[in-house]
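All protein chains but one are shown at their positions in the complex.
Right after this comes chain A.
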């Protein structure tokens, strides 16, 4: 049985851990609200852009469609853009994203495709390196940026488009967590390059005039659309990270509480046992006189 002092120290240490997890949980809750508001605010732009893209892309098709829409004509080399968080302490979030990325990679490789990775965020690098050390290409570091926003999405998109135009890959997929609730963040994979035509075609029947031509507008629109998608993924990541962190820290706080209760009971028992022993000794001593 541990001594009284040891138990006391143990309780103190667990208590201070609980304080940390509790603080982290409250910070995550506050940040989650902010991240959700940001995701909400970004929705109108993404929706409008998708709408316009849909109506334009369905009109411009065939041979005169731009490269970003029609693709290279091959599907041999795939790029998986995996969006992970930069910080830990968020439960199984990063593990789930990596699992999804590996699942996609396996499926593609089974179909005889070549797979490379492009990593956004720090936490995916180590686990992916274990299985795909030679296939990890460049990435984009977001850990230095305090508030990841549109400029970062822009930089990533520009980089990806430049690589695509250079012919480094044929198809790009984006793997990122979709924030459902603080308890559930689903890792999702979507194709970003060549740009899949959004299905929300809302043909109002009105004759729309274009300036410059439809093709030129589309050509300018496509990079913007990719940027918006990446921006959306970054916002989802932010919300998911905070949500997962909040849940994980809530659990940690509760576990620490349970541990403290258990240790306190143990502490009191040992204290009483010590007192009883002392009393027995005194009484035995008095009787002997």
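Some notes on this structure:
Everything that follows uses one rule, which is that contacts are C-beta pairs under 8 Å (C-beta built on N, C-alpha and C of every residue); 3 or more make two chains touch, one makes a residue touch a chain; residues count from 1.
By our rule, contacts and distances are computed from a predicted model.
Its record in UniProt calls the unshown chain "ATP synthase epsilon chain", which is the match among "5'-nucleotidase, C-terminal domain", "Succinate dehydrogenase", "ATP synthase epsilon chain" or "Na+-transporting NADH:ubiquinone oxidoreductase subunit F". Although one chain is not drawn, the whole complex shows that of A:6, A:76, A:165 or A:220 it is A:220 that touches it. From the options A:208, A:265 or A:280, the residue with contact to the chain not on display is A:208. Across A:12, A:34 or A:48, the single residue that touches the chain missing here is A:48.
The omitted chain makes contact with chain A at the following residues, 38, 41-42, 44-46, 48-49, 52, 149-150, 153-154, 204, 206-212, 216-217, 220-221, 224, 227-228, 231.
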